[in-house]
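Notes follow once the structure below has been shown.
What you see is the complex with one protein chain gone and the rest in place.
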Amino acid sequence: MQALRRRDFLRITAGAAASLLAGALRAPAAWAEKFYREPPWRRKKPYWGFGVDVDKCIGCARCVDACKTENDVPREPFYFRTWVERYVIRKDGEVQIEAPNGGLDGYPRVEDAATVAKSFFVPKLCNLCENSPCVQVCPVGATFKTEDGVVLIDKKYCIGCRYCIQACPYGTRYFHPVLQVADKCSVCYHRLKRGLVTACVEVCPTGARMVGDLSDPESNVTKFRENNRVQALKANMGTEPKLVYKGLDKEVR
Amino acid sequence: MKDIEHLVRVAVIFLTAIAFFLVARAMIKPPDYGKLGRYRAGALDDIKALPVKYAGQASCAGCHKAQAKEKAGSSHRGMACESCHGALAAHAAAPKGPKPSKPSEAEMRRFCLRCHEASVSRPAKFPTVDDSKHNPDVACSMCHKPHAPKL
Partner (left out) sequence: MHDAVVVALRETLGKVTGFIYPNELELQWSILIVLYPYLTGLVAGAFILASLERVFNVKVLKPTYRLSLLTALAFLVIAPLPLQVHLGHPERSFNILFTPNPTSAMAMFGFVYLWYLMAVLLLEIWLDYRKDIVGWADSDPSWLKRLIYKVMTLGVFKPTAKSFEIDDKVGRALTVIGLPSAILLHGYVGFIFGSIKANPWWSTPLMPIIFLFSAMASGIAGVLLLYMFLCWARDVEIEMPCLDTVAKYFLTAVIIAFSLEMLETVQKAYEAEEHFDILQLLIEGKLYLSLIVVQVWLGSLMPILLVGLTQLFELPDKVRKVFYAVSGSLSLVGIFAMRWNVVVGGQFFSKSLMGFTTYKLELAGREGLFSAFVISILPLVVLGVLLWLLPPWEKKPAKA
């Protein structure tokens, strides 16, 4: 009995060691491939992406207003699916960021314009992360990524624990005061599915915002990414947003 | 057997509890959960079924051909009708029903300046005016037609 046990033990140990060793030897080949990750839109059509041209944004906040109307976002100045920040960078390096009421009320006049080095508007919305921290942490699968790359919320299933709000690095989520569930930009999924663009893109007077199909080589967002040097917010987080910006500044948070 | 009778009874209680849990789970878990991914597939239908409030440019241009044509040749060509006239899906569905909004002459200046007020933050090429110097107190439409604003 004792001997048999020992033999079993040896066999199991040897087997485990062998498979570990095999794994270690196999590793280098797989290692090289890690540097290239095929974009998900190569495999799935359509696959939604978003682009923002900071150089075109005039800070009119039509998008914020339209978004609140289209998606029944509470009108209070602390619930937004999208908002527009204004950056004022002074020549002495001072950075001032403002988004009063998300931009809906306009922005205070910039004093001492002569001391301003540069100033611009940055619209914010769901970053459409490929590796969404919010989806990762949702305990029940009430927030999820669809097959076409959009992160959505199942409001009938959300338990309202707010973990996703903590996990979003971009602050794009809020807790809906009436529905008592998390809420955020859905890239107007209900509109995309009807062949319409998002409400914010629809009303944007300068074409600073665009939504489109990344799997289509001729689409607006594909061309936008190809023809410009684009950047994602907080790329160090490894979230791989499908929302990209042209004309960002290092001060943009 | 007598020595571990109590442990057997505990085991039975535990197994019953687990069985109860599994039955409850089978009964309560939405049947379409996990069909497409780790979520309720029906949620997609719920979201897709949400009502649209902004009808979209094509919808407007379908009826209002003259305005659309005038605007298409102007510097406001990139703008959607609903950018100024508000969400109009309800109007598109029932043209006799809700009417498009239009800024009155009194509020027009504020309305136009929301985009065209001079500001260091706006792109340099974007046409702006200084409110206090550019014919103050005159409605913009005195000179500029909203659908074709260039003089």
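List of remarks:
Going by the order they are written in, the chains are A and B; count residues from 1 in each one.
Going forward, a residue touches a chain if its C-beta (ideal position, glycine included) is under 8 Å from a C-beta of that chain, and two chains touch if they have at least 3 such contacts.
The structure presented is a predicted model; accordingly, all values stated were derived computationally and were not measured.
Counting contacts over the entire complex, the absent chain touches A, B. Summary of contacts with the chain left out: across B:Arg38, B:Lys102 or B:Lys150, the touching residue is B:Arg38.
Contact with the chain not shown here comes from a single listed residue; of A:Tyr107, A:Tyr157 or A:Tyr189, that residue is A:Tyr157. Only one residue from A:Lys56, A:Lys124, A:Arg209 or A:Arg225 touches the chain missing from this view: A:Lys124.
In the full complex, chain B makes contact with the omitted chain through residues 2-7, 9-10, 13-14, 17, 21, 24-25, 28-30, 33-34, 38. Within the complete assembly, residues 74, 76-80, 83, 85, 95-99, 101-102, 124, 133, 135-142, 157-163, 165-175, 177-181, 237-238, 253 of chain A touch the chain that is not shown.
The rule we apply is simple: only the chains that are shown with their structure count from here on.
Chain A and chain B have Cα centroids lying 17 Å from one another. Looking at the complex, you find that chain B touches chain A at residues 30, 33, 36-40, 43-44, 46-54, 56-57, 76, 78-80, 82-83, 86-87, 114-115, 119-123, 126.
By the touch criterion given at the top, residues 55-62, 66, 69-71, 86-88, 106-107, 109-110, 113, 116, 119-121, 141-147, 152, 154-157, 186, 189-191, 193-194, 196-197, 199, 202-207 of chain A touch chain B in their complex.
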